[in-house]
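For this depiction, one protein chain was excluded, whereas all remaining protein chains were kept in their positions.
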Amino acid sequence: MRTKLASLLAIAALAAAACGGNTTTPAPTQAGGATSAPTGAPTAVPTSAIKAGGTWVFGSASDPTTLDAILMQDGESIRIAQQIYETLVKLQPGSASTLVPGLAKSWEATPDGLTYTFHLQTGVKFSDGTAFNADAAVANVLRWKNLPDALQGDDYYDITVFGGYGDKSLIKSATKVDDATFTMVLTTPKADFLTAMTLAPFSIQSPTALAAHNADKGSKDTTNDYWQKAPTGTGPFMFAGDFVPGDHYTIVKNPNYWDTANAAHLDKVIFKPIADSAQRLTALKSGTVDTIDFVDANQLNDIKSDTTLQLITRSPLDIGRLNINQTVKPFDDINVRKAVSYAIDRKAIIDTFFPNGAGQAADSDLLPSMPAYEPNATVTGFDLQKAKDALAASSCKAPCSIDFSYPDSVSRPYMVDPKGEFEAIRTMLEAAGFKVNPQHKPWKGGYLNDEANGKYGLAFIGWIYDYADPADGPGIFYSTSLAKCGSLTPTTPHNCEAAEDNPAVAAGMAKAIAEPDTAKRTQAWKDVMKLINADVADVPLVWAGSSLGLTAKIHGFVPSPTQTEYYNSVWKD
Amino acid sequence: MAGIALPQQLEAPIKGTSLWRDAARRLLRNPAAMFGLFLVGMFVFVAVFAQFISPYSPTDGSIIHRFLPPSTSHLLGTDLQGRDILSRILWGARSSLWVSVLSVSIGLTLGISFGAISGFVGGWLDFWMMRVVDIILSLPGLLLTITIVLFLGPGLNTIALAIAIENVPIFARLVRAGILALKESDFVIAARSIGATERRVLLQHVMPNALTPVIVQGTLALATAIVDAAGLGYLGFGPQDPATPEWGTMLTDTQRYLTSGAAYTALFPGIAIILAVLGFNLLGDGLREALDPRLKR
Partner (left out) sequence: MPPGTRHIFTQQPELPPSVLKFIVRRLILLVPILFGLSLFMVVFLHLLPGDPCGAILGEHSTAENLARCQHGLGLDKPLYQQYFEYMSGVFHGDFGVSATNKVSVATSFLTRFPATIELAVSAMIIAIGVGIPLGVAAAKRQYSLFDNFATVASLIGISIPIFFLGLLLQYVFGVWLHWLPTAGRYDLGAYSYDGAGTNFLLWESLVIDHDPAKFADVVRHLILPALALGTIPLAVVARITRSAVIEVLSEDYVRTARAKGLTSRRVDSRHVLRNAMLPIVTVIGLQTGLLLGGAVLTEQIFSWGGVGNWLFQAAVDKDFVVIQSGALILATIFVVVNLLVDISYAYLNPRIRYS
């Protein structure tokens, strides 16, 4: 994962520079969502119009699964964590890359990129009254480094960003300088380190609460009730004990929030889990909830046409794609891969499944907003004749029988209706001379496991970027298989999905990751993407943004492509 | 309960024909049951002759022609994939019939064998076999079905098998109860006393009389199987090949497109399910009354 692709940030830095921000000179945060956001963001309102108080009922997709920040992996947990916790460094609301101060008001790095000094905000207290200071920050950082044995395996971001625990961690040490200053030393430079520090799993939690609730005991130990009873941070909201699993999770305004200029307007936010997207829309329309996330693309117009509702769409930062495992016959033949890619009419897919601007036809795993984006020059779009020709030139003559897999029981922004999309694409492939054997399994009930272990030749899958960087996407899909897939003790980061074994790609990616210079690194990634495109290593389908539906009473919501959204700016009529 | 009405069956014990003839007469006089029979007949007819009466292939279409409203060329409109809904409903009858008949056949075969062995052998074998039945019955039904489908993978056959396994204990209990009651009854003792073998007593005398409630339950189980299959479709467990028309899946696939002006695409399969299930329920109800004179309908 990102460990292997040890350093990046270049892209983020570049984007930040383009936005006029600066990664090392923090800009002050602004109140009330006054920053401009990519699309659909509410325009800034005069502060006098803001109404304080009220309860916001948010229709989420599921309960949080943990709120011990460092163990979080899923969006619904992170959604809540972003309100009750704070990170040392934050993303500017609405931006995918601009860094602003969080619990650290400023920071500097040594030129070798190994030592970071953080200057902390003063007068900050956790919601349990514990003081936030260098001791608390160091305790948190050392917990990431020395994650207790019993918790190892529950985390994702910790191992992904820091590569290991204890001596194997990228964190060499964390040391208090004075009450408001501490330093972190890394074992090797990591250019995306500061960006990674904005991720919610690296939130600072109250060491007192962690200890009092046995957070370091394993998750199977029932004395560990930290996240259910007392997740404690410094954020504008806090947990006050109101969690009924399956029914709701409530956070309330933190009355003692340190950053008074950015204190929450709302008294309370209630997260109501509604698993099904159609049911979420029903709940919004019948007034059961004020806001829903992940509106089905086909229902966007439903919200647009309703004057009591408003629609907010996030800029896309994901890729819906067909993964190809090149070791599975007949996909070892590039002409078969070409035929698949040519046969798919992406525009028809977009019109049907991602209408109303919900998605754009993709020709690369990278988005055009990323500097390293390289359009596909090998397969230039839908062309039925070329698909037939490619198949005729291949080792698998029409009717070429292929297995094609899609997941059941799931809807993701980049894959709203997997079965519907599968059937549509199947028709297109059969028109080009393929004979498609459908394969499907529940998303969580085996599909993800099988897909990850390379069991599918052609399969629906997608990726949501944590931040805009090729290493956090193609860098994962196409990394070389170094360990036996499915083995329980892999020693090296590896990937079995694509089995892209082109040595030039592997060398190019290694070079891109090691390259310290921003412009050169971008160019190196462009070269890699050209090779990947030429190999037709996968079939990109769609870049899709996700959307929220809100009642007209809700204001001040600032959408973010990475879903890094802070609710302190939200208010309700 | 109402289904086991033993004394009346004893009126015509050894030769069963008059019992059946009586039942048939009562059934024919019951208009509700006849309407049920009509619905079931329609359902079976459509399922068998789908390829002759459906105007289009159920699998041909393109998303370019999605959600066409009902018209003369597509009487019930088209679905998401541009396929003719009428044709898919007609073909869907085949899937539903297959699932229901297969599941009830499997359930009956296993259940009757299980119940017959248990009831006839008795003793400790009976005791432990009934504990197995208890285990299956004590599990929440739909959850058991779902886990079996997850285990065996998607497909109409696995759905049928999962539903069948849920039915086995019910049939087994019915058969066993019937056998226990009949085993010591006068006419069986009489048959034994004239030298009939155990096997002959079981097959010729005990089973037919113990089967009456099973026949009724079997008819009702056909209805339940259609509803269960539809419910599984709603939860995302449909046929292996998504192009295979199946009513429950058709109904739920379009749920997310209801507000995009495709409401009728969900309504028609829903009505089809209700009519087919109603048919089996009316028929089963009529059969029960016909086979159980005490109910006097």
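In this document, chain identifiers A and B correspond to the written order of the chains, with residue numbering beginning at 1 in each.
Just so it is clear, contacts are C-beta pairs under 8 Å (C-beta built on N, C-alpha and C of every residue); 3 or more make two chains touch, one makes a residue touch a chain.
Every value quoted in this text rests on a predicted model; they were computed, and no experiment measured them.
S.K.: Could you list, sorted by label, every displayed chain in contact with the chain left out?
M.R.: Those shown chains that the absent chain touches are A, B.
S.K.: Looking at B:44, B:68, B:101 or B:132, which residue reaches the missing chain?
M.R.: Candidates B:44, B:68, B:101 or B:132; residue touching the omitted chain: B:132.
S.K.: For the chain left out of this view, which of A:80, A:196, A:336 or A:464 touches it?
M.R.: A:464
S.K.: Using the touch definition from the top, which of A:216, A:293 or A:451 touches the missing chain?
M.R.: Per the contact definition at the top, the residue touching the missing chain is A:451.
S.K.: Identify the residues of subunit A touching the omitted chain, counting contacts across the whole complex.
M.R.: Here the touching residues of subunit A are 1, 55, 57, 59, 62-66, 73-74, 152-154, 156, 159-160, 219-222, 224, 227-228, 240-248, 250, 268, 270, 272-276, 279, 282-283, 285-290, 409, 412, 441-454, 461-464, 476, 483, 485-490, 493-497.
S.K.: If the missing chain were put back, which residues of subunit B would it touch?
M.R.: 1-4, 32, 131-132, 134-135, 137-143, 145-147, 150-151, 153, 163, 166, 170, 173-174, 177, 213, 216-217, 220-221, 223-224, 227-228, 230-231, 234-235, 248, 251-252, 255, 258, 270, 273-274, 277-278, 281-282, 285, 294-296
The rule is simple: only the chains that are shown with their structure count from here on.
S.K.: Rounded to a whole Å, what is the gap between the Cα centroids of subunit A and subunit B?
M.R.: Here the centre of subunit B sits 47 Å away from the centre of subunit A.
S.K.: Quick check: in the complex, which residue numbers of subunit B touch subunit A?
M.R.: 61-64, 66, 80-81, 150, 153-154, 235-237, 240-243, 253, 255-260
S.K.: Would you tell me which residues of subunit A are touching subunit B in their complex?
M.R.: Subunit A residues touching subunit B: 277-278, 281, 296, 298-299, 301-302, 348-349, 351-352, 408-409, 416-417, 419-420, 422-424, 426-427, 438, 440-442, 445.
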